[in-house]
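Only one protein chain is missing from this complex, and each of the others stays in its spot.
So, subunit A:
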């Protein structure tokens, strides 16, 4: 079956500049993103990289300085009123009027958005708030508010669901429920855009991801592609029986490789061209018996691409993230 890819969400060249007395901050600096229909798309980036700014801009809460955006083929913000009914969204740490109950809050939104009020109990049940629906929102815990927000986003049966850190404050059971929910929604044809810092979670539920750093996209694609193309070049190198591991490491180090020695193998950290390893070692009469790329997980890719891996003895500051860092590996 050929799955026709249609973009539910397209962003190109998005720019947002915050001006204040302290100066100018480019929160978004020519950001691009594409989300295909029916996918669960992960939106990753370090703190302050511009995820929330992107989502707010998309939802018409913030005016961009430049760039084009389209949701479901409609240009936004110009045609946002037409598509708003098909986009369910929660933005970062959602808040509600505290003196209303969850049921009232949702039924008022349903009225305002022309949605049948009878859906309210259904979505409250879905997020596990059925028995607490009659209590005032200000008595809710963080995770309960988050669940209410998810319920409000699901209320209009959207085609596109935008969730900014929905797992924030959820308990382990809640996170797993959220995972199942995302899968079910996606299976029913909904497209989900999900920003999160829980990368294990993203790796489990997302079909594709976009990684943003300092207001620009540093990579995107299906999870498998991203993992494959950014294995960080680390390879495990084993030598044939009796090979001089220490000498071999010396040779590679002299050529600029980052080598970590283990008991009976070594790891070359930045080998974007593994053939170079075999060539260098063969020239010295040392032969490689195993050369396996070490499968990176999303966390490794993330830390590498955004340049936010912790460095011993340094306190990384929030804006110290990189644009395309680590892309220029050794041996290219």
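As a working rule, contacts are C-beta pairs under 8 Å (C-beta built on N, C-alpha and C of every residue); 3 or more make two chains touch, one makes a residue touch a chain; residues count from 1.
Simple rule for what comes next: contacts and distances are computed from a predicted model.
S.K.: Look at the options "Alpha-D-ribose 1-methylphosphonate 5-phosphate C-P lyase", "Xanthine dehydrogenase YagR molybdenum-binding subunit", "cysteine desulfurase" or "ABC transporter permease" and return the one that UniProt uses as the protein name of the missing chain.
M.R.: Result for the unshown chain: "ABC transporter permease".
S.K.: In the whole complex, not just what's shown, which of A:7, A:37, A:109 or A:126 touches the removed chain?
M.R.: Counting the whole complex, the residue in contact with the absent chain is A:109.
S.K.: Touching the absent chain in the whole complex: find that residue among A:7, A:80 or A:204.
M.R.: A:80
S.K.: Determine and list the subunit A residues touching the chain excluded from the picture.
M.R.: Residues 56, 59-63, 77, 80-81, 84, 87, 89, 91, 94-100, 104-105, 108-109, 111-114, 152, 156 of subunit A touch the chain absent from view.
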